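Heads up: the structure comes next, in structure tokens.
Only one protein chain is missing; all other protein chains are in place.
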């Protein structure tokens, strides 16, 4: 809009930041839902909205890729990054979906702790994506972020392990174990996908070093 | 054979079409088996045959890649495509294998519905692969196919979720739940792998745009 011309590359960085916002929104909503497990239908609807927005941004990125001949980073990396960010939202959405599908009445305590780590990982991932526009001038901030994301992935691993150990110790109903194990694993995978984003960013930086 | 020389690139396209045939055959056999769950040994043997044929074609593609210096599409993409198509057959084969391994006496109703979507996805994947030889002249047909594959992946997702919800609602035996959950998930993964094929085709088209 207006006469200001935005260089093509900046457009990509902007769209990635927009997409990274959706992963923070989704994780934030998951934490709220676990803290206050009421009004579930409304929260699920909001999650679906976030998921559709994330999808729509990913498609816009790929479409623009078709029209752009000069891109700041390799087409393949743009593709990989858009799809990894999309995966984060998908797994957060799937976590909530499973809780609904399995008619879970009340969240277990460990779930919130795991979701909080996930939330932190999405915030750090957003920060790293935000640094992408600047990485040719300075890589220190983006490196700092991916180190933190790796740390959070480890924390998520430990939290998920503890949650599963507690589950097997305190729950005797195999069907309940089956359900919760999957919910925990979906959250852990969402965190892993943040790490995938970090790894792709690392690769991009390495290529342009 | 004979004197007609087939350009090297056409050979690759032909082999991919051949490989794509095997995913349709495998999905078709799965649907038949779920519709008529008799004479299981014979059907399993036929599935193994299809799986071996798929494997053999994938190996031929990779071998030929070793001998060919000029290829129409990047070596890496040829590799990725052959391996993704192979994955589709592997997961269909694994679905049947699990049913046999778990000594499943009678398929649940939802299984056939999921298999039908998988069958449709394999047909559309075959169509997309068939368009690969022509994509430099026209990309509209191949794009049409991958849009349809994405739609079918969504349909598969919904069908699998419904099947799992029904499973938890109507089955009280945790071991039965465990078994069927895995059978459903294998089918869903097979559909996801069709989507992976679509994504690789999309990448190839993007690179040559």
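Residue numbering begins at 1 within each chain, and the chains themselves are lettered A and B in the order written.
Simple rule for what comes next: a contact is a pair of C-beta atoms (placed from the backbone, for glycine too) under 8 Å apart; a residue touches a chain by one contact, two chains touch by 3 or more.
The model shown is predicted, which means the values in this text are computed figures rather than measured ones.
Asker: Would you mind spotting which of A:32, A:75, A:144 or A:203 touches the chain that isn't drawn?
Answerer: That would be A:203, which touches the missing chain.
Asker: Tell me, which residues in chain B touch the chain that this view leaves out?
Answerer: 62, 65-66, 75-76, 79, 83, 97, 101-103, 173-175, 178-179
Asker: For chain A, which positions touch the chain that isn't shown here?
Answerer: Residues of chain A in touch with the missing chain: 161, 164-165, 168, 172, 174, 177-178, 181, 199, 202-203, 206-207, 209.
Throughout what follows, only the chains that are shown with their structure count from here on.
Asker: Let me have the rounded angstrom distance from the C-alpha centre of chain A over to the C-alpha centre of chain B, please.
Answerer: Going by mean C-alpha positions, chain A sits 28 Å from chain B.
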